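Structure incoming, see below.
One chain of protein is taken out of this complex; the other chains stay put.
We call the chains A and B, going by the order they appear; numbering starts again at 1 in every chain.
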Amino acid sequence: MRRISVFGGRELTLLVACLLVAVAASAASPFFATVDNLSTVLRNSVELMIIGLGMTLLLAMGGIDVSIGMVLGLAALAVGTLVAAGERPFLPILAGPAVGALLGLLSGAVVVLGGIPAIVATLGLLGVYRAAIFLLLGGRWLSGLPPTLTNVLSLNLLGAPVATIVIAAIYLAAWLALRHTPYGPHLLAIGNGEEKARLSGIAVRRVRIATFVVSGLLAGVAAVFYVSTYRNVAMTIGGNIALEAIAAAVLGGSSITGGSCSLLGTALGVILIRLLQNGLVLVGVPSLWQTVVTGALLLLVLNGEELRRRLSVSRLFWRPS
Amino acid sequence: MSVSATIARQPILAVLALLWLIVVAGLIIVAPETLHAYTMTTVLQFSTILALVALGQSLVILCGGAGIDLSVGGAMSLTAVLAALASKGGAPGWTLPALCLLIGALLGALNGLLVTRVRILPLITTLGTFYLYSGLAVAVTGGAAIGRAPAWMIGWGRGQLGAIPLPFLTTALPAFAIAAVFLGATAWGRWIYAMGFNEASARLCGVPVDRARMLVYAISGACAGTAALVSLSWLGSARPNIGANLELTSLAAAMLGGIAIFGGRGGVVGVLAAVILLVTLQTGLLQLNVNATWQVGVVGLLLILVLLVDHVASRRA
Partner (left out) sequence: MSTLRKKLAFAAAVLAFAAGPALAQEKSVAFVPEIVGIPYFNAMQDGGNKAAKDLGVKFIYSGPVDTNPVDQLQIVQNLINQGVNAIAVSVLDASSIAPVVQAAKAKGSILFTSDSDAPNSGRAVFVAQATDEGLGDTIIDEMVKRVGDNVKIGIVSGEATASNLNAWIGVMQKRAKEKYPKLTLLPPQFAGGTAERAAQLATDLITANPDLKGLIAVASTTCPGVAQAIEGAGKIGKVIGTGYCSPNTVRSYLKSGAMGYSVLWDPTALGYLTVWAGKQLIDGKPFAASNQVPGFAKPVTYDDKTKILLLGDPKIFTKENVDQFNF
């Protein structure tokens, strides 16, 4: 069984797909293949890349979190409030991940200790978190925030933007953790069968809760970048990022039943989605067609692969014991 | 069947009934003027679409294989739009009901095909078709409401028999009755439970798993199609985003109604009860002029609490 893929068939497929989109888009629009535009695409991928990584880890252990967009929203609310209050960058940059991690802990506790399947529990939490965003914002958007964070996070360090360095660092850290610490094998073992994992002496509950905390923490990091870039927090924040993250991870080759994942695949999946959205606008396709294309893409890529592969559908989400 | 025996078999029904009683009693105490027949009419009217869609969703989950249908809302929107386009293109008004059912069933069958033949997991298949269907519905119309339902359809869509809205009486109620009988008293029903409970052994026993699953996805599509018909007749035109948010709301209703997410356990009566509980709760909060924001949170909390109770109860048992 494929477990932690580094560069296999799926990654190649995605790379080819990205190149195809790029070739087609640059043939149709002279503005596509420019440094400015491509860096915009990368810029627009930052939050989804970070959240996609957390989702990949969750999927690897057979979990899922459909409320992650609201975790981003609540963390962004904390970050935005601190920025609006004139705090220096240090505090907001810490507050985002802290709030994210706390909410991740809450989600993890409800799923793991409450014994509720992840998709249902996070669906319920989606409603609770969303109401919290509404009530905390109270209809007054945080808008036109001072560029406290922007000044720090749009800097270049060693020739690369801070966002790139942060993303590279967390992907590397995740890869190291999966490959070179017991966390990786434990995570996948749980994804392959929780009962078996428990019997082989893995602290199943601890690993599961920890993964939810990590995913929440990452959403908090994404929130810091969100506030830094968009400088506003409105009540619709994070509305569709959870489904996009799932789509990117699955495109990237993570199995939704757990037991396998690909970090590079997720990153390529995110880039493919964003490239396509950007290319369509540049070519002049009305944005109304973008969801249609996203759906078709998801089905096409998976059709191609899954046709060859029979899979066992013994598990989808957490089967509480 | 005696009340106690049924409740013993499905404890979730007792929980739901109790919650419903609490909501109703609370409402009556706080706002006695809401105690009126038209409150019930309103609750049922706004339950119809959710009930139909949640029924399809529940059947898909029941038959297992990690079954889930995220495309129900998209299928409903696209069905309404396509049917309205067909009637604009010259299809006579009386064909609309059949058209809605047919289009819905076809959209559902596409999900079934991808799940059973191509073997893409349902969550991903229907996430793809959710984007596809809801995107198409908005893209082909450019976002505007289209079409005009014939007068007789509007008469039905807004009509009442006593205090009961006609669409609820003639679509949701019969659909649930048929589904309950189908699940409880036919071979197909037993097959669905069997394959939901343990697919491998169901296959060994000769259950036509793939055919049954294909059929269930088509039925879910047909339910969404019926909901589209109800919306057409009620609102008078087809809205490209009429099914928005239904994928998650219907899932919540199914879970709340006691359908196990892994399939093979639960019944549709509980789902109908859950839908009515949800809409009664919404109505109650609206009658008290509570900020709509709270509803979102309360429904989420309710979902978590009911499943927690269920978890604790099943541990004791």
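Here are a few things to note about the model shown:
To be clear about the criterion, a contact is a pair of C-beta atoms (placed from the backbone, for glycine too) under 8 Å apart; a residue touches a chain by one contact, two chains touch by 3 or more.
Because the structure is predicted, anything quoted here is derived from the model rather than measured.
Subunit B residues in contact with the hidden partner, per the touch definition given at the top, are 1, 3, 6-7, 10, 13-14, 17, 20-21, 24, 28, 32-40, 42, 45-46, 49, 138, 142-145, 158, 163, 231, 234-237, 239-242, 244-245, 269, 273, 282-283, 286-287, 289, 291-293, 295-296. Remark: the residues of subunit A touching the chain excluded from display are 29, 31, 34, 36-37, 40, 43-44, 47, 130, 134, 137-141, 143-146, 226, 229-232, 234-237, 239-240, 277-278, 281-282, 284, 286-288.
Throughout what follows, only the chains that are shown with their structure count from here on.
The residues of subunit A lying in touch with subunit B in their complex are 66, 110, 114-117, 119-121, 123-132, 134-135, 243, 246-247, 250, 256-257, 286, 288-296, 298-299, 302-303, 306-307, 309-311, 313-317, 319-320. Within the complex, the subunit B residues that touch subunit A are 65-66, 68, 114, 118-121, 123-125, 127-136, 138-139, 142-143, 199, 248, 251-252, 255, 261-262, 293-294, 296-304, 307-308, 311, 315.
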